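Every protein chain but one is kept in place in this view of the complex.
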Amino acid sequence: MAAAEEEIAVKEPLDLIRLSLDERIYVKLRSDRELRGKLHAYDQHLNMILGDVEEVVTTVEIDDETYEEIVRTTKRTIPFLFVRGDGVILVSPPLRTA
Amino acid sequence: MSSGGADKPGSGGGAVKTPSDFLKSIRGRPVVVKLNSGVDYRGILACLDGYMNIAMEQTEEYVNGQLKNKYGDAFIRGNNVLYISTTKRTLADGA
């Protein structure tokens, strides 16, 4: 089989991650954390190393007086980080065409 | 260990469908994946593995029945999965 063909095939879910190496990906984590960054490495647990990461943390507070929900998002950038796989909910690679 | 009657073809009158039969039958089909958090993902199932890790296409994320996000491709880590459903039926809100 042609190497190129082999590379494109998504036979198991982790292939989707393999195809995203060196691309910017979106990662949804537990406790309302989201990351966008370049995927440098990953393993079968979905531990990941990301670079040039933007982290968004969403918090909901209840106003003491009006009891209204206040949704806050906190953004920060982190040059390089390790994500432990057990916190990962979803990974979405950049849109690819064929 | 029993595997849902697969080792006993007689039981269940031929209608037995084990989890692995189910997984084989749903590739490429529209599915709803519900997570333990209550979030739903609707899309086309590309593939999955024994951990219930899932790769989906044309994925839509629903929180409390409302569309919140769309992803071209999505990988969902299996430990979060409550169920994978084949359905065209719509949600019905109870009282």
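To keep things simple, chains are lettered A and B as they appear, and every chain counts its residues starting from 1.
Everything that follows uses one rule, which is that a contact is a pair of C-beta atoms (placed from the backbone, for glycine too) under 8 Å apart; a residue touches a chain by one contact, two chains touch by 3 or more.
What we mean here is this: contacts and distances are computed from a predicted model.
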item	value
Chain left out of the displayed complex - its UniProt protein name, from "Protein farnesyltransferase subunit beta", "Translocation protein S66", "LSM complex subunit LSm2" or "U6 snRNA-associated Sm-like protein LSm5"	"U6 snRNA-associated Sm-like protein LSm5"
Which displayed chains the hidden chain touches across the whole complex	B
Touch residues of subunit B, complete complex, unshown partner	1-6, 8, 11-13, 15-23, 26, 32, 36, 38, 52, 78-79, 81-89, 91-95
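In this section, only the chains that are shown with their structure count from here on.
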item	value
Centre-to-centre distance between subunit B and subunit A (centres being mean Cα positions), rounded to whole Å	21
Of subunit A, residues touching subunit B in the complex	10-17, 26, 46, 85-86, 88-96
Parts of subunit B lying in touch with subunit A, wherever the complex brings them together	35, 37, 41, 46-49, 53-55, 59, 71-77, 79-80
